[in-house]
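For this view, one protein chain was removed and the others were kept in their places.
Here is chain A:
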Amino acid sequence: MTLLSVEDLTVRFPSRFGELTAVEGVSLSIGPGEIHGLVGESGAGKSTIGAAVIGLLPHPGYVAEGRLRLGETDLRALSPRAAHRLRGDRISMIFQDPQTSLDPLMTVEEQLIETMQAHSDISRRAARERAVDLLEEIGIRDAESRISSYPHQFSGGMRQRVVIALALCTDPELIIADEPTTALDVAVQSQVLALIRRLADERGIGFLLITHDIGVIAQVADRVTVLRGGKVMESGATRQVLGQPAHDYTRDLMDSVPPIDRRLERFRVPGEGGGGARHAQDDRPAAQARRWLTAEGETEPVGLSLDEVTVRFAGARRGLWTREAPFVALDGVSLSVRPGSVLGLVGESGSGKSTLAKVITGLVSPASGQMSLGGEALPAAKARPRGHAARRLIQMIFQDPFSSLNARHDVGRILGEPLWLYGLEPDAKRRRALSAAMLDLVGLPADAIDKYPHQFSGGQRQRIAIARALLARPRFLICDEPTSALDVSIQAQVLNLLKDLQSLFGLTVLFISHDLAVVRQLADEVAVMQSGKLVEAGPTDQIFERPRADYTRDLLRLTPVMPAEWRAA
């Protein structure tokens, strides 16, 4: 029996430059109780398919061809009124970000009751009772009193449960889950995935699970469809498709996914150059950049060490004289990064990873503790003068390549900035030549120098950010989730580039990530943090093979990955 059947679906977006085909000839079907994974990189048309099914394509997109059937109902033939009645009643949807998908001004109770009352003749009281039962079932303790809270009074994971409850409260046949766990930490993610699996098994709800995360698909999906550029590349049982991919694209995709159980020397990246640093023949500009970076004796790797660093943030004010207890972001953290090595720093959100980066760069002032860089004391925050050498030696690469480059400056100006700021190159012409050489080194074309950040893709922007960091001639690089906003294939290229540059110039790197698999590929040593404390630190292989702390074991166990035996089969 088929619950949802999509046949030859084509979705087009008219624009000034002609029609753009976002989805082309896609067919798939979902049975009751089945979780169907839809996987692909950004722009593959995953979300568009979900939106087409529920009838909420963003303007001006429209379904050009194909059939969409839910049970016996032809979804394309519905009047707008009937389609709106069907939404929530028979098809529900779960969105990615639980922070923004609930109305902040309305209690959870009110939102649940209105949804139920929109689709059935149920009294407020009966609706409320059902809502409480549902929240209990979904794992919100003390639902009877919690239900009258506002969304902001729930934590991220709890909020996503509320979102799921809202999608469930009308007993839909099909739920479209668009990246339902992407914004969540691994522990919460695994609970939410288990909940989705349970709902499919116990209630027979069909799920269309849209995600970019192969691990998530491997963990819960029964069947999977791989998309690229709006077309189906491959489709079938999850184990079959992921374990023995038949299509080249699926194979490339699987190759780009960093494995958590072993370390690859390099990612195999299809296409030119593997995405790493340009191998420099002497006539290339890249060679000039390399010479500039390695010249003038600054090649000695430097180490960094932190001793009992504690950071407190003042608590919210409670009354005239009282404050909440200060929030301890870092609690006596001591750790050291060996000269020329990569230290991976992992932990869930709120564990203090980014605060640590800010303390090292001098953006946050610690309450106590000592730091040293290359054997010399490193003054904290305000005690570190503008002209202090460490301001240049320590450079940072940020998570979001869209907001970390000034949109109003062209690339030449962005890259020239560290050169004049740190007084490395007084001559404007030479600055420009060096910037161009550095662009070549990180694998961008020469004409990039006159363009603006918005003309580049996410991966290219991250390369620009890396070039900017290198132009300060740093010895210590902090990468704060540098690839978590990127697609896996792009991530593989950027990671290859970082690896190359690190070994080429003997950089010392602090690599912050919530993604254990990525850290495994890059780090020589790993430090694990939990709520401001250092839980465990040691060589990468030891942490991954023989973790000592329970917390590390949990993190490793809960990270969704494809079982290794699938690959062997």
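Heads up, the rule we're going with is that a residue touches a chain if its C-beta (ideal position, glycine included) is under 8 Å from a C-beta of that chain, and two chains touch if they have at least 3 such contacts; residues count from 1.
Quick note on the criterion: contacts and distances are computed from a predicted model.
In the listed set "FecR domain-containing protein", "Heme exporter protein D", "Transketolase" or "Peptide/nickel transport system permease protein", the entry agreeing with the UniProt name of the missing subunit chain is "Peptide/nickel transport system permease protein". For the chain missing from the display, the contacting residue among A:R67, A:H84, A:R284 or A:R413 is A:H84, taking the whole complex into account. Considering the whole complex, the residue from A:S92, A:Q521 or A:T540 that touches the absent chain is A:S92.
For the options A:S42, A:S123 or A:Q153, the residue in contact with the chain missing from this view is A:Q153.
Seen across the whole complex, the unshown chain contacts chain A at 54, 56, 84-89, 92-93, 95, 97, 100-107, 111, 114-115, 118-119, 149-150, 152-155, 158, 163, 166-167, 170, 316-320.
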